[in-house]
Each structure stands twice: as C-alpha cells, then as structure tokens.
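Shown here: the complex without one of its protein chains, the others still in place.
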Amino acid sequence: MPDVDALLVVEEVAKSFGGVHAVDGASFRVPRGSLTGMIGPNGAGKSTVLSMIAGAVAPDRGSIRLDGQEIAGLPSPKTARRGVIRTFQNASVFPHMTVLENLLLGVPPWSGETVAAALFRRHRWHREEAQQVSQARNLLERLGISGMADTFAGQLSGGQKRLVEIGRAMMSRPKLLLLDEPMAGVSRTLAPVIEALIADLRNEGMTVVLIEHELALVERLCSPVVVLAQGRVLMQGEMQEARANPEVRKAYLVG
Amino acid sequence: MSAGTQYYIATILVYISVNAIASWGLDLQFGVTGVLNFAFILFQAVGAYTAAMLSLGPPSSNGGFQHYPFGVHLPFPVPIIGAMLVGGALSGIVGLITLRRLRSDYQAMVMLVVSVVATVVIESVIGLANGSAGLSLIPNPAHTISGVSRTAQSWLFVGICWLCMVLVGVIMYGLVYSPYGRVLRGTRENEAAIEAMGRDATRARMQVFVIGGAFGALSGALLAEFIGAWAPSDWLYPETFVFFTAVIVGGRGSVSGVAIGAALVCVGVQQAVQYLPIGSDPTVLASLEWIITGLLTMLFLWMRPQGLLPERRRRFSIPELRKLPAVGSEGAVELDA
Amino acid sequence: MLDGVSAGYGGHEIVHNVSIEITPGRIDCVVGPNGAGKSTLLRAITRDAELLAGRIWLQGTEISQTPGNRLVSRGLAWVPQLDDVFNTLTVRENLELGGFLLPRRRVAARIEEMLELFPLLSRLTARVAGRLSGGERKLLAIARALMPSPSALLLDEPTAGLSPEMTNLVLRDQIPRLSESGVAVLLVEQRAIEAIEISARVHVMVSGAVRTSREAQELRGDWDELTRLFLGEE
Partner (left out) sequence: MSVFISALGFGVVTAAILAISAVGFTLQFSVTNVFNLAFGSVMTLSGFVAYWLNQVGVDIWLAMLAAAICGGLISVAINELLYEPFIRHGVNLFGMVIITISVGLIFDHGLQAVVGPSFFSYNAPAGKALHFADFVLTRQELAIIAIAAALTAVVQGALQYTRLGKAMRGLAVNPALARACGVPTRSVIALAWFVSGALAGIGGVALFLDISTFTATTGSEFLIVIIAAAVLGGVGSPRGAVLGALVVGVVTEVGGAYWNPQLKDVLAFSVMIVVLLVRPQGLFAQLANERAVAR
C-alpha cells in the first residue's frame, strides 16, 4: 500500500534470541490515524516487534521509520520522547504511587523535572503541574475511576491498572500508541470499558497499534490488521481478507 | 546549666544533624530512587579527609608528624564546600563505573567491595591519609573565633551544623516533593515503565548518586571538624548499614521520617545503651549498639517495612473547592503538602 | 478425571467449569486459540495455578489437594511448556532425576527403556541438556516425565518454539508411541491440525471454556468448522 500516508514504516526487521529467530524480516506500515491490529498465533513475534518499535529491544537488522525518521535502535526513553508510547503485556504501573501521580508521569518530560527547576523554579512548575493535575482529573473522570485518584496504583484490580496504564499513555498525547494485549488480566466487567476507550482513541484520530488475540475484538476495532506467523508478516489488510486468507487460517490451526 | 551538660547537649545536637544529613543522602539514593549503595560510608570518609586536608595546612605543619599528599589552610566554609565537591565528584566516578556498566544486583556487591578496598588502601598507603592512625588536629571553625568561651564556641558549631541540616533538609524537600522526585520514585518503582515514558533511569540514578554522595561528604566534613580527627576505624563498611537502618526505621522515601530515624538509630541507640544497667565496658556497649541496630532492622522489615513515618501519599486538592468566584483564573491547584 | 474445574491466578478466574476424562492408551488433546486458558488448565492440575472450583481424580483417588511434589508418586507426570529440563545436568542425569522416586536398582533399567523408546537420545546421554536442540530437549523432557512410569502424562504445548521438522518429529513420530505404552496422555497444543491427527479425542477450548468435545475422527478433514471456532466466528 504505497499510497497510504504511513506514520510508521517497518522494513525487514529481525531479532533473534540465542539462535531462535523471534522476528525474521518483518515489514509493514501503520497508516496515520489508523488503529492497526497485530494478530497471529502464539510465538509469532508480535510482542518482540512491538518492543523493537518502542526501543526496548534493538533489532538485529532492518529499519523502523517514524514520520520518515529512523528510530530503530534508539533507546526506549528517546523513542518515547519522539512520541512512541507503549503499554505492557502485564499492566505496568508504579505501585507505590497514587493513580493521579501515575498519570502525571505520563506527561512528557517537562521543565519541573530537573534538579535546578525542582529547587529554584517552584512557582513555574507548580503552575504547570496545576494544569496537568486538572487534565489528569478530567481523564480519570472519563476513565470512570476518578474516585481512585489518591489510591496507590498497586492496590487496584488488573483491569483498573490497565485503565491507569492506558490513561498514563494518553496523558502524553502520543504520536503512536502501542498496546500490548490490553485485555490480558482484565475482568469481564471492565473489558467492554477498555474496548470502548480504545475505540474512542481511534475515533479521535490517534494512531494506535494493538496486539490482541481475541479476534472478534480485533474485527470490531481494527483496520487494517497485520498478521504475523513465525516472525514474518503473512499479510496486511482488512480483517475480512485475513479471515478469508487460507494461509492465515492455516497459520492459526498449525500454530 | 553546667558547662559539662551544655557540652553534652551540644554534642548530641551535632550528631543528630550530621547523621540526618548523611541519612538523607542515602535515602535519596536508596529510599527514593532504589539504588542499594553499600559504599555510602566511603563518601562520608572522603568528605572528612577532604575537609581535613583543606583546613590542616601543608603536611609539614603541626610538626610534620602526619602524612598526606597535600594540604592547605583555607577559611570556613571553603573546606566544607570543597568536601562536598570532591565527594560528589568521586561519587560520580564510582557511579559511572557501577551504575552504567553493571546490573543492579551486582552493583550492591561491587559497592560493598569498593568500600572495603578503600579502607585497606588508606590503611596501608600511609602517604594518602596517614594510614590507620588517621588525621588529627583538624581545626574546628568555631574554635578559631577568639574572645568567647569554649561553651559559646560549641554552640556556634551546633549552629553551623544545624544550618547545614536545614539547608540539606530544604533541598531534600525540594527534590523529593517535586516532579523531579516523582521521576526518581518512578525509577524505583518500575524501571521499564519509567523508560517507556521517556525518562532516563540511569541518568536519574547517576544524579542521586552524585547529590547523595555530596551530602555524605558534607556530613563527614562536619563530623571531622567536630571530632578533630578522622581515621579508617570511623568508616569501616558496616557503618553504612547504620544509615540503612536509619532509613528503614524512619521510613524509606520520607524526608521527615528519615530525620527521625537518624536521630533514633544513629544517636538514640548509642545514648540509650549508656543508661542500661550492664556496666560500662566500652566493647560491650559498642557491641550492644550493633546488636540493637541489627534487631531494629529486622523488626521493622517484619512489622513495619514502611517505617515510622511512611513516605507521604501525594494528594492534590480538587480545583472546584478552591476556586474563588471572582478570580476566575485557571484552577488553582497546589500540592496539599 | 477433571470434574467441573475452574482455575486462575490470584482469584482471577481464567478457566471456567471444564470437565475432561482421559483414558490409558489414548491421547486427548485440548486445542484452542491464544489465551484460551489451555495452559492454565494444565497448571491447575499441577498446582502451579489456583484451583478455584471442581475436583481432579486420578485412578479413583482425588488429587485436588495433593501438594506438587507428591503428585508424581500418585502416578501423574507432566512436561511444562518452558523450563522443561535441568539445563546444567546431562541427559542421563536428567533421566535419573526423573526417576528420583524409583527404587535405586530400577533406575538404570528404566533409563535403558527410555533410550529404547527415544533412540535419538541414546547417543546424547553425556550431553548437557542446555546444549540440546529444541526437539531433542523436548524428547528428553518427555522421557524424564515418563521415568516413573506414570499412569497419566500432561504435555503443555510440546511444539512451542520448535522448527517444522522438529515439530514433525515430536508430534507425529514420538508422541503417538507413548500411548502405546499404556499411559493416558493429555496434550495441549497450539498446532491444532497436527494435534488432532494424532489424538483420539479433541476438546476445543475458547475463552476459558470447552466449546466442544468430539472424537478426533469427526473433526478430521472438517477444518472449516474448527477454524470458525478458532477465529471466533459463530
């Protein structure tokens, strides 16, 4: 699909761990403003691809371009500062910090976070922080957990942690949001809430990559989808095409 | 009050402030940021030796019985500031080697070893800091003021120490209760997540290593000037453990808690032991201090791991309640603290 | 054997009300898409996940409460998906540890039987397990589990991470021979087609529940229905 305006272009990335090819030359593009699903059987290399985009794992080869700029191999703090924000397969919060503080850490690094500013420019960051706190409160309201602003994140249920994690990512207004199985560890009551949230993000025009194994959910949310199997991209297209594609069907049954 | 009592109280006050400063330095590293620095006492020692050499004058002074590479006679507060700079710089060097190259589990062990090695080196290379005899006759800045009584001089030094403590305390509050402190705590809580949010965890650790090292050095400088002497037996590696106990007992990450912990563990235990009906054999008393320190650590880790005064939960006030109708500016939100 | 089992972690239920019966000399397989709870089901039997409801029986004895290191003496053996061998021990030592509960004099003879069953291992006895290839490793793991002659064997995705050739070797050549020795096999597999080909009975698990249990013959060739179940098409 050379004609789509791609925010992210992944070309021929590969990564092996101790001789096992986890990702073996995967290429795909993420159109700007899309909610791209990434699916495939267990061990297809989805999480590794995501970690490479996020900078947590350096690819052995290949190129990853964000807005035309190469980001492959950048360490994860730098990738994050370019606007690529991820969530983790196990909802990853700061357990001994309050929910509100968790969200405040989602704000991109700002002036109050240097030693000098912390000591000598309190007025300035106080003002900035006030704005961020009210933003965070609005977001908590929207997530439906405003009553938990002062609760330690470690005390929340799996689904609530997930909400906090996604909320933290939203605070940063990312260019590209990477969600790694956001439904894992989420109770049945909260799953629809998270699904609606992801749908909202798509409707607001955020570019999102979503790894998910529940295909019905992917079908409802994602367009296009990228199908991975054994470290390679089987196809990129719409979910219906994927379902009809015999190779994809076989990959799922064969594993 | 008799001069003796006054001197006793002044001594206690000096020890409280010095230990609070040092414990805060370790708390910034271990309590707030999660760096397990088993070499902390080394930076106190560096501060003490630096302050000594910056105030003793050249090695040939005082009859030349002490051996050290160089010395100058600088006025207060230059030796103290110099001690902080050297302590911070050395901390930075040790940090560069251990924090950047090694995984956190190895870091602790290497720090422990660095601490031991430093003691051995100073003890055996006499020229560095007069070996195991240590440096003595370190001038106390308060004693240079003539025309006042010895007691007044003691109180003056207490003032200097407490001024330093207040300054360090203010800096601690400033750092810990700020967005910067939030990044430090995030580093402690979840390194992968903080890096995924665009913060550099290694850089944060390096910074607290340098700042904490400078605090440690400051405490050492004050201590050396107060005692007038400083030797390797003052900074054997188990001494670091006392500060760990102070931080654990007071409350990891809690600025006021750690100050209380320092007063209780570093000063209180020592004083309490004196009043126990077990005689006055100094070895027994010293041993008892260590035993109590060890027991306190285990007791707190079992019963109250968050410490006496736990790290404060940051609450932010809700804007609607505070907003005054006429002002109409953006929501006035402040730290509840 | 499994009766109304619900299981999960930290009180969070992942597997809902599953009942499966396995028989000596037969392979039962559990297939299903990612995250269906297949592994959690096995882990509930081996005490690695919480058993939230239901009971587990083995040859007429209830083993729902038996601690993990006593299960093997009741005749239950299993091969985990990961960490399935003792990496730093040799192949022979792995087998010896597998037979930890056997009478001493039986061990050597039983190892010989295992090496006969898996000839591939017989020339590797002195090799350190960490240096085996993926397929050899898995065979060793299975042989280790068989050492105490269990009455039931649980296999958790034995082909995960294996190359296609190795998958063939393990799944098509080796596992079918196990049931010939009279052990009841419960196989959890991601690769549904291959698993069904060697199994007697198939249990399709989706979203934590068994959707259908059928004789494998009925499903063989009818991949379309299976795919629909897998891909969440109702």
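By written order: A, B and C. Residues from 1 in each chain.
In the analysis below, a contact is a pair of C-beta atoms (placed from the backbone, for glycine too) under 8 Å apart; a residue touches a chain by one contact, two chains touch by 3 or more.
None of these values were measured; they are calculated from a predicted model.
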Touch assignment to the omitted chain, from C:I20, C:L52 or C:L89, lands on C:L89
Of B:S2, B:S60 or B:T283, the residue that touches the missing chain is B:T283
Contacting the left-out chain: of B:I12, B:V78 or B:V116, that is B:V116
Where subunit B meets the left-out chain, the residues are 36, 97, 101-106, 108-110, 112-114, 116-117, 120-121, 123-125, 238, 241, 244, 248, 281, 283-284, 286-291, 293-295, 297-298, 301-302, 305
Contacts from subunit C to the absent chain lie at residues 46, 48, 68-73, 77-78, 80, 82-89, 93, 96-98, 100-101, 104, 129-131, 144-145, 148, 161
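Operating definition for what follows: only the chains that are shown with their structure count from here on.
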Contact graph of the chains (line, ring, star, complete, other): line
Reported most central chain by Cα centroids is A
Taking each chain's mean CA coordinate, subunit A and subunit B are separated, in whole Å, by 41
In whole angstrom, the CA-centroid distance of subunit A from subunit C equals 34
As the complex stands, subunit A meets subunit C at residues 20, 41-43, 158, 181, 184-185, 187, 213-216, 219, 243, 249-250, 252-255
Seen from subunit B, its contact residues with subunit A in the complex are 171, 174-175, 178-183, 185-186, 189-190, 192-201, 207, 211, 311, 313-316, 318-319, 330-335
Subunit C contacts subunit A in the complex at 12, 33-35, 134, 157, 159-161, 189-194, 207, 223, 226-227, 230-233
